[in-house]
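My questions all concern the structure below.
Missing here: one protein chain of the complex. Every other protein chain is in place.
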Amino acid sequence: MRWRGVLRTPIGGSAAALLAAVLLLAILAPILWSDRADAIDTSQILQGASSAHWAGTDSLGRDVFFRILVATRLSVALALGATGIGVATGLLLGTAPLALGRRVGRLVTAAVNIAVAFPGLLLALFFAVIFGVGSTGGLFAIGFAIAPAFARLTQTLVAKIAGQDFISAARIAGVSRPRLLVRHVLPNIGEPLIINATIGAGNALLAFAGLSFLGLGVQPPGYDWGRLLGTGLGSIYVHPEAALYSGVAVIVAGLAFNLFGEAAAKSLGHRTARTKAAPPSPRKDSTVDASSDAVLTVEDLWVTFNGVSPVRGVSFGLRRSEAVGVVGESGSGKSLTALAITRLIELPGHVSAGRLSFLGTSLLDEAPDRLLGTSMSVVFQDPMTSLNPTMRVGGQLAEVARTHQGLPRRGAWERAVDRLSAVKIPFPGRRARQFPHELSGGMRQRAMIGMGLMGTPALIVADEPTTALDVTVQRQVLRLLDSVRADEGLALLLISHDISVIRQVCDRVLVMYAGRIVEDLPADGLSLARHPYTRALLGAVPSLETDRSLPLTVIPGRPADPSALPPGCAFAPRCPLADARCRQDDPPLESTEDGQRVACWHADIAVGVGHA
Amino acid sequence: MTTVSADARTLRTLADEPWVRFAVRRLGRLLVSVWVLVTASFLMIHLIPGDPVRAALGPTAPLSVVEARRQVMGLNDPVWLQYLHYLRDLLHGRLGESMTTGLPVSKVIGDRLPATLQLAVLAFVVAVALSVPLGLLMAVLTRGGRRRPVELGFTSTSVVLGAIPEFLIAVGLVYLFSVRLGWAPVAGRAGPDSFVLPVLALSVGPAAVLARIVRVETLTVLQADYIRTARAKRLSQARIYLRHALPNALTATITIGGLLLGALVAGTVLVENVFAWPGLGSSIVSSILSKDYSLVQGTVLVYGLGVLLVNLVVDVALAALDPRSTIRES
Partner (left out) sequence: MRELRFEDVTVRYGTRRHGTVAVDRLNLTIPAGQVVGLVGESGSGKSTLARAAVGLTPVTDGRILLDGEPVLHGWQSRRESLPSAHRARRPMQMVFQDPYSSLDPRMTVGASIAEAMPRGLSRPERRAEVARLLELVELAPERAEVYPAELSGGQRQRVALARALAGQPEVIIADEITSALDVSIQGTVLNLVRDLQRRMRLTMLFISHNLAVVRYVSDHIAVMHHGRLVESAPADEVLTNPQDPYTRELLEAAGQGPYQTRRSR
């Protein structure tokens, strides 16, 4: 089923056609032309190319061109045979740890690891000595030479599957080891194995040609491409066509296998289809007034990737010392909003906005690096991957000062250590000399915050800063963010899917759904939320005060998919208050008297939708 | 009394150091691999059906000569005794005598090894010097889906070049530059001219493969979170690529480069035969064909040891570059 998708790609389709042609030739050529290939004509020895003999003749006057065609069968058959031996052996060795238990498995793994260290040709020569020179010997030689690589591949694939929870579930259900292997493991590793086997067949073809070329493979009177190449090489001065055409045959067949395998690998790895998204419907939201106190002003922000817009017209503002939280689930667009504001979105993403200004400077066209480097700091979600693993922590902080503040090496380092102590990392001097993996998760996140404090920031944008941390460490980091904000008078933009995190630190909350802001309200007024989504969200998440005798609020359906949005309000399919108007017209974000904003046609209905 | 226990304690604390454990474990693996290699090359002769001496001397050689040779080579002793003698001889650097010429194998190998080494090392240097900068440049130029035609052109060229085996490239080069254009000698090793074609033939394929891998690895690194952090710090492009991306991309490249060097060593076998290069590669083929098993045994041993050494160097380089690897191994 999915292999048809492979044929549709240009490379996949042409490789498949080439492969089919090669296989067809392998089957038909000897039937059609073996008499012409074997016809000895002593009057035409070692002739060059002519109209009678397109590739000339060999030392017995035989037509080389037809010999090349007929040799297809032997060359391809030997390649496929060797691949079969290699894959079968490799499969047995690779599944041994799972099938035979831990101790035997470890022995087998060690043996495979040693064998894998040796290049294929060396192993092939070794086996060629043992099995003897000739086609059969070569078959086993190359087969066993490629087995270790397949064993290693199988081992890796099996290990990946064995770590999945469904294997554990099957073991708990009492499934026996052999049945586990056959029913669960093999079907899941089948596809990558077949693809690699196809590429392996191409390599086996080339390897066998090499062996025959050296004289160690097919022996006369048999002949394959390698042998023809080897005999042709001797007369390359006089009559190069024999060698060259044989070479071309080998290359074309080898490429056919390799390219087909690689095309299959590429297209079967990509599951996502490029769907054509509905054209975005513009919505007129109320604009934000830009006071002199404004640190950040965003108006009508759009982020688009390949025709899909995960962020559709976001407008808000941030003042000095203000902490604003952005809450939403997957697909809400909250993280992309943060990335867009911090100008970190690269091609193929596209950012546009009516207005995007930071401390009075527009960020839309030119990215003022010095301003952003010193006054805006960003804290990301996973501190393990967000810090360079091969660079010391102190150095990663210091380079900010050296780049933007012109400090010399020593001065920058001292500032780095100072910032590390400002974020309450004990023994900052020692920690600065360490690498990120030597620090705990909480400490790494503090270091990230410290990195943002190297300059004189006016805004901290924190994208899920505590999600990867333990809950007790979370609290410490949030407290740190809060105290830093209070001490330095910073503005804070905190993005999270966890409303309790936002409640602990922020003054104001922006609720996002399907790329738009649906409500803008103060953090201590959450119980009076007006938008049905906000109310349902609060009711669906249990807190320590939730009434245990009542069921949690259920929001039917799934979070919105940005590539397949319905017309009208994006929340309508899941909303208990939705009516025909909601499904047709998207409600704009409108300000209410108390400075809040909400985007709902039924915002004034104070119905108890869920309980907060 | 106290000194003994103090030594024991220092030994134990040393054993807790991750890099010591890594060194011990790695050397252990090397020793086991060498032992497997040595035993395999010993067994090679004994797994051959029939009598190796008879096969080497031919069916017409008189029985007395065959028997004498067998006695000299110790082939009438029990297998385990032969194995012990073999190990003992190896430790003394004696690899036996060639069955066809009677010359000591170590001399033959000693004469031919430098030629092979020169070829392999030169080819490796050329391959790396070509591929690493090219791969990096391609990654920077085509990241994020930019310049699709450049990406397509580069990928197809490198796939095609990488798929053509070195002996075919060698034949093609010989045809083009020697037969047609006469710029370089067809065969043999004499003077710098004669190095050009063999080195090129050996390095083109690996260079293409390595360039592709460097590009893919660099692109992966460029997607990493810490590069995003570096961009958030508004560092210069040069600093981001050279100080942050490159060291992390190198780690993966070194592993592949190590594998390629191993394959290069084997590729010399094929290329030497095309150019009649007086190295180990041409001698191993002729000795297999003439059933000169002592020489084959010695050559396989030397090749195998070379590969194991290369792997060791790669592992040590990786451990030195990546501060996490030693911890990870333990």
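All chains are identified by letter, namely A and B, in their written order; residue positions are counted from 1 within each chain.
Basically, a contact is a pair of C-beta atoms (placed from the backbone, for glycine too) under 8 Å apart; a residue touches a chain by one contact, two chains touch by 3 or more.
Predicted model only: the values in this text are computed from it and were never measured.
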I'd like to know which visible chains would be in contact with the absent chain if the whole complex were considered. A
Considering the whole complex, which of A:L78, A:L537 or A:A572 touches the chain not shown? A:L537
Selected residue (touches chain absent from view) among A:R36, A:K266, A:R503 or A:R583: A:R503
Interface residues of chain A toward the undisplayed chain are 164-166, 168-176, 183-184, 187-188, 323, 329-330, 470-472, 474-475, 479, 482-483, 485-486, 497-500, 503-507, 523-524, 536-537, 539-544, 546, 548, 551-555, 558-559
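Keep in mind that, in the parts below, only the chains that are shown with their structure count from here on.
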Which residues of chain A touch chain B in their complex? 110, 114, 117-122, 125-126, 128-130, 132-133, 202, 206-207, 209-210, 213-216, 229, 233, 236-237, 240, 243-244, 247, 250-251, 254-255, 258-259, 262, 342, 344, 346-348, 367, 369-370, 372-373, 377-378, 380, 382, 385-391, 399-400, 403-404, 435, 437, 448, 451
Within the complex, chain A is touched by chain B residues 32-33, 36, 40-41, 44, 47-49, 144-146, 159-160, 163-165, 167-168, 171-172, 174-175, 179, 186, 224-226, 228-236, 239, 243-244, 247-248, 262-263, 265-267, 269-270, 273-274, 284-285, 288-289, 293, 296, 300, 303-304, 307-308, 311, 321-324, 327
